[in-house]
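All remarks here apply to the structure that follows.
Removed from the display is one protein chain of the complex; every other protein chain stays in position.
On to chain A.
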Amino acid sequence: MRLYTKLTLFAVAATIVVLGLFVWQLPLLMQKIASGNTNKNLIQQREKALSAIQKNGIDYYFQGDSAYGSYSMLKDEYISLEPYYTGADLTRLQTAERIIDGDTINYRILIDTFAMQQHVYLLEIGKKITSIQEDSVALQRATISVLIVLTLIMALIQLFYTRYLLKPLASIIRNRLIKKSFPFREPQRALTTSTYDFRYLDDSIAQLMQQVNHAFEKEKEFTSNASHELMTPISIMQSKIENMLTDPELPAGTVLKLEDTMRIMKRLKKVVNALLLISRIENEQYNRNDVVAVKSMIREVLEELQHRADEKALTVEERLTDGVILYHVNRDLLFQLFYNLIHNAIRYNRPNGRIIISDRYVNQEYLLCIEDTGIGIEAPQHERIFDRFKKSTSQREGFGLGLSIVKSIADYQRIGITLHSEPDRGSQFELHFPATHLTK
């Protein structure tokens, strides 16, 4: 999951959780506030009532009755006053039912006793509970709406800011990491951001890339130099022997020895050449713009190798589709690829064996298959045959580079290779040409 998605999801989830918690706890909270408020209110009203009683005198309220009571028209509030005889001082807040005019109503009540003119009186001030609750519900609704709007705004701000903040990271990923194929050729522009971490990351990656490039260039240079250094002495030796061989006075024995030396030198030259070829392919020194007609190229290869197939009395069956054209390949490399595979099919075949070269289309891929009836390759070796200088135990000759070259060429041109092989039954190399090789 992308960082931005994760952060977004987290922001949304956190907001929902916090909001939910708040909404869940809100009625309780509101009730607490409302009841606290009511209590305060009732206490204030008691003060007012007491001061009024003080001012007007108690008899003003009783007017000969034994108690005094008054309530508002909707019975939201009431006040009652009566003499109190039971002795103990009593001040408390409570919620209780009262019957007023035949209606039983829940009130929040302040009960207080006070003394006046040697008598103790009981004062009750009540406030209707439903009216408190109604107030609180209205308040809750308003609070929730405001809160939701605020949360949404916050979330949006957060999302946009996260996005803005992460932009440099996205650009690092896009420019430095995705679509980067080695070697990194184009010069890199430094990232413009005020976030230190991203700048550090970007600088570090750029530095790493530079180091890799540098190492790569060094290696390329080394290959080039090494080849020069190796090829020149080989060249001189070869020329010297060649000149010696033109001497007609030379005894036959010496000639043969010189020929042998030449042969060994040729082997040396072949190994160096093969290594150079692989290194050149890996350094991408070959173009990939050639157009190749498969059938005629395979025929060319077969012609080159015909004499070897004849000597082993092999039957070569070429069953290729007419007119298959491959694009975006390198002619020379492709020739080498076919050559090495067919050469192996001949070299490791049994006398009177067969070689079948066929093709087909599978899932928009062009499949070319080279099959032989040779010694085959044991399953544990399948992975290793493309490695340099590795020889299978049954392989008696070769430089161990032929299939490495095949692999390098195939990789370079994005051609897939699969191998099916059984010892003593034969091997089958399949080349997979993706759709990109089938269109211009």
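Definition applied: contacts are C-beta pairs under 8 Å (C-beta built on N, C-alpha and C of every residue); 3 or more make two chains touch, one makes a residue touch a chain; residues count from 1.
Here, contacts and distances are computed from a predicted model.
Asks: One chain of this complex is not shown here; going by its UniProt record, which of these names is it: "Probable glycine dehydrogenase (decarboxylating) subunit 1", "Response regulator transcription factor", "Branched-chain amino acid ABC transporter permease" or "Amidohydrolase"?
Replies: "Response regulator transcription factor"
Asks: Considering the complete complex, identify which of A:25, A:44, A:95 or A:239 is in touch with the unshown chain.
Replies: Selected residue, touching the omitted chain: A:239.
Asks: Just one of A:267, A:319, A:360 or A:384 touches the chain that is missing; which is it?
Replies: A:267
Asks: Hey, which of A:55, A:92 or A:307 is the one touching the hidden chain?
Replies: Reading the full complex, the residue touching the unseen chain is A:307.
Asks: Since one chain has been left out of the picture, which residues of chain A touch it in the full complex?
Replies: 224, 227-228, 231-232, 234-236, 238-240, 242-243, 245-246, 252, 255-256, 259, 262-263, 266-267, 269-270, 273, 276, 280, 285-287, 303-304, 307-308, 311, 332, 339, 343
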